[in-house]
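The structure's right below; bear with me while I get my questions together.
The complex appears here minus one protein chain, its other protein chains still in place.
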Amino acid sequence: MLKLEIGRIHIKDIQLGNETSVKNGVLTVDTQGLIKFLREDERIKDVKLDVAKPGEKVRIIPVKDVIEPRVKISGGNNGFPGVTAKQAQCGEGRTHVLYGAAVVTVGDIVGFQEGVIDMWGEGAKWTPFSQTFNLTVDIQVADGLDPHTHEETVRIAGLRAAEFVGLVGQDMQPDEVVTYEMGSIFEETAKYPDLPKVLYAEMMITQGLLHDTYIYGVNAQTILPSLLHANEELDNAVISGNCVAACDKITTYQHQNNSAILDLYAQHGKEINFLGCIMVPEHTTLSGKMRASDYTLKLIQMLGADAVVVSEEGYGNPDSDLLIICKKCEKAGVKTVLITDECAGRDGMSQPLADTVPEAVAVVSGGNVSHVVTLPPAEKIIGNVEAIAVLAGGWEGALLEDGSLQCELNAVIGATSEIGYHNVTCRLY
Amino acid sequence: MVVSGNYAKIRKGRKSMKNIIITNNPLVAEKFEDVYWTDGSVEEILIKIRDLVYQGYELVSHPLASSLRMLFSPYRSVIISTPKQQLNFEHAQIIENSIIKYRNHTSCRKTDDQNRDDYKRIDLLLLEAAFAEQQGMWQ
């Protein structure tokens, strides 16, 4: 039904320059060209570009989003359909990605955003984006924009920057090509009649400004849980409008490379028959939570799935959604595995989940959001020094004498990923 | 302060027999009717909600926000419904767990005073988004 080829162009270094090119794995970005391109949006007053490479003593803060630069070679439309491009079917044809590069948008819509990426040392261990060659795009917007417009401006600028840079891959020969191909549910089930049928339910924060997710440009707050082909999200159908849950938000990059989808795909036709993804909105109201969980189970049952992997986004009220979905699925005989994170306090001695259900028998933990890490002083800060003050002001003694900063993992981008993108977890000690 | 006033309208110009907003956010108090407002802390807001739930009120929106950063907000607005005949046990559990979780995160944190205005605004916007969630619902 859908066949997607991802051609990876390996990026091993990044620099700013006068034209955009990739030579021997070195990505050069046309500084003036990109700034000019972004400033086509009149709401943008100023753009600052910089690069941050693995190992450099650089701190990026506050990070808004991370996006993988790509270009569509065939099938669909280039860019993000429904957002920066006309509607098109995502998930088919060929897409080239600058593999190893990332666009990181910086810019605070509100003063309390944190979101740290440290490119070196202790901090680097806790974020997957210390391993990418980052083009940082710091956006200053025009005065007087309301918060919604401000957020949208920065969000779109990040996507467009990734598009601008990604274009360089158009005429290049990729270093490797990965193919994702899956027929209709009936075809796949005919091929693998004996394999258990598995769905992936991806919960998304959809609760209003700074807490939004978009699918083909549709604000997912307004949707009923929707079925996606596994290829669609891997091909730019889903973007993040979420700015404040640093450690456990799903950045656009992580939608484009959703590890849960990739790891389920890897077992498709071997151990499981992977049917696709249900995109589940996380609502604010309890009736919304009941509706979304009922609807998710109904889709699972209509498709006859035996099991489901459920991932969460955020912390607080979404924990309820996760466990309600789990309870309903298990009661209906659908085996669930949950991916979430936990708060066990700074010392790890607190009960990790306040909400618990006995049905949650198979849970993967992305780590303790309150775990304290000590970040040594950076040689260079990209973004807003004020945001560090917000971090340092978290509690008494957060700022140490030698300039090191103690912060909880919750401030680090992607640290406790609830789609299982990172390697952090908790063990009972 | 006590829960008082006329619950006939939930939003200015919009009729409702069902909902009350518990908040310590002055922007919300300005904009909405049927508000129980207090200048207390978020913890006091949560405890007030707990007491009301035990009196038979139901939660309309979840007591906690969906991101850690908003857990540190000094402002919080939660929608509850007017009393039912019976205690809703699930809601009692949700509010109790929310209080535990809230305390867990904020016990050793300082209040983020610098960003009070931003928190006020975002809390208001998230509340409005909650109201917009089920537009076809009779309220």
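Chains here go by letter, A and B, matching the order in which they are written, and residues are numbered from 1 within each.
Heads up, the rule we're going with is that a residue touches a chain if its C-beta (ideal position, glycine included) is under 8 Å from a C-beta of that chain, and two chains touch if they have at least 3 such contacts.
The rule is short, and it goes like this: contacts and distances are computed from a predicted model.
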According to its UniProt record, the missing chain among "Substrate-binding domain-containing protein", "Selenoprotein B, glycine/betaine/sarcosine/D-proline reductase", "Sugar ABC transporter permease" or "Pyrroloquinoline quinone biosynthesis peptide chaperone PqqD" is "Selenoprotein B, glycine/betaine/sarcosine/D-proline reductase"
For the chain not shown, touching visible partners are A
Hey, which of A:198, A:239 or A:375 is the one touching the hidden chain? A:198
Have a look at A:12, A:43, A:57 or A:125 and name the one touching the chain we're not showing. A:125
Pick out which of A:286, A:300, A:360 or A:391 touches the chain that's been left out of the picture. A:360
Hidden partner chain, residues of chain A it touches: 125, 196, 198, 259-260, 262-264, 266-267, 271-272, 306-307, 309, 311, 335, 337-340, 342, 344, 347-353, 356-358, 360-368, 371, 409, 417-429
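To be clear about the criterion, only the chains that are shown with their structure count from here on.
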State, to the nearest whole Å, the distance from the C-alpha centre of chain A to the C-alpha centre of chain B. 29
Using the touch definition up top, name the residues of chain A that touch chain B in the complex. 110-114, 147-148, 205, 207-211, 221, 242, 244-249, 282-289, 291, 314-320, 343, 345-346, 350, 354-355, 369-370, 389-390, 393-396, 410
Chain B residues within the chain A interface of the complex: 59-73, 79, 91, 93-94, 97-98, 100-101, 104-105, 108-110, 112, 114-115, 118-119, 121-122, 125-126, 128-130, 132-134, 137
